[in-house]
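Below you'll find the structure, written out as structure tokens, and then a few comments.
The complex appears here minus one protein chain, its other protein chains still in place.
On to chain A.
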Amino acid sequence: METGQRFSLFRYAAPQQFYPLAGRLAPWFAAAAVVFTLIGLYLGFFVAPTDAVQGEVYRVIFIHVPAAWMSMFVYLIMAFWSAVGIVFNTRLSAMMAQALAPTGAMFCFVALWTGALWGRPTWGAYWVWDARLTSQLLLLFLYFGFMALTRAIEDPRRADKAGAILALVGAINVPIIYFSVKWWNTLHQGASVSLTKAPSMATTMLMAMLVMALAAWAYTIAVVLWRVRPLILERERHTEWVGDVLETSEARA
């Protein structure tokens, strides 16, 4: 019984087992992402009422907030896979972390960019040194650092482990950065613009935002599954099963 359970739990940790699973699951998550995005955007742009204070501009939050959430989640998930990789010495977890990083950086950038577009009409400036903005920017740098380090190391095993250590060090530092920036901000600027002071949200707005957050999740999962597949093939190219996979795909083409 014990061995049976363990077998099922770690079964998909083997790249050979995970590769076809990822291929099967990715289209479903992609479809879910499209459906959720359409519903969310429809709710956000046509159903949700115009904000009494901010007018139509506020509608950018339906992209902005899910992107910001996702950018932080993705870093946590990366740190989780890195820890798994260090503890269990699994190859697949490092590949997952590396497949996640570009998506996280992308969401970070989207959050910053949409935030700037929203900030200009609302705050009168594209950028203020608000705690959230600043820590989001630093998070983007952490993503860049992770990607640059894993790309700069040629030996994949060293790249995996070095990336894992960096992701964990970064994950410990993210809350420290957030709180230090927050404190710095309150010390320097006094009362600054804050998102939390926004008037309470209508139910449809919240619904639209949650649907968009689901869309972001589904998109991330789909893209990561797609990105991890070539990574697996590249790393496992010396194995027999990869040769079989490549042969069948060539035969099909």
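Note that a residue touches a chain if its C-beta (ideal position, glycine included) is under 8 Å from a C-beta of that chain, and two chains touch if they have at least 3 such contacts; residues count from 1.
Note that in this section contacts and distances are computed from a predicted model.
**Student:** Given the options "Heme exporter protein B", "Branched-chain amino acid ABC transporter permease", "N,N-dimethylformamidase alpha subunit domain-containing protein" or "Aminomethyltransferase", say which is the protein name UniProt records for the missing chain.
**Tutor:** Looking only at the record, the undisplayed chain corresponds to "Heme exporter protein B".
**Student:** Quick one: say which of A:Leu41, A:Val57, A:Ala83 or A:Ala162 touches the chain that got left out.
**Tutor:** Answering carefully, the residue with contact to the hidden chain is A:Ala162.
**Student:** Given that one chain is not shown, which residue among A:Leu25, A:Ile39, A:Leu149 or A:Leu233 touches it?
**Tutor:** Residue touching the chain left out of view: A:Leu149.
**Student:** Could I get the residues of chain A that touch the absent chain, sorted low to high?
**Tutor:** 138, 141-142, 144-145, 148-149, 152-153, 158, 161-162, 165-166, 168-170, 172-173, 176-177, 180-181, 183-184, 187
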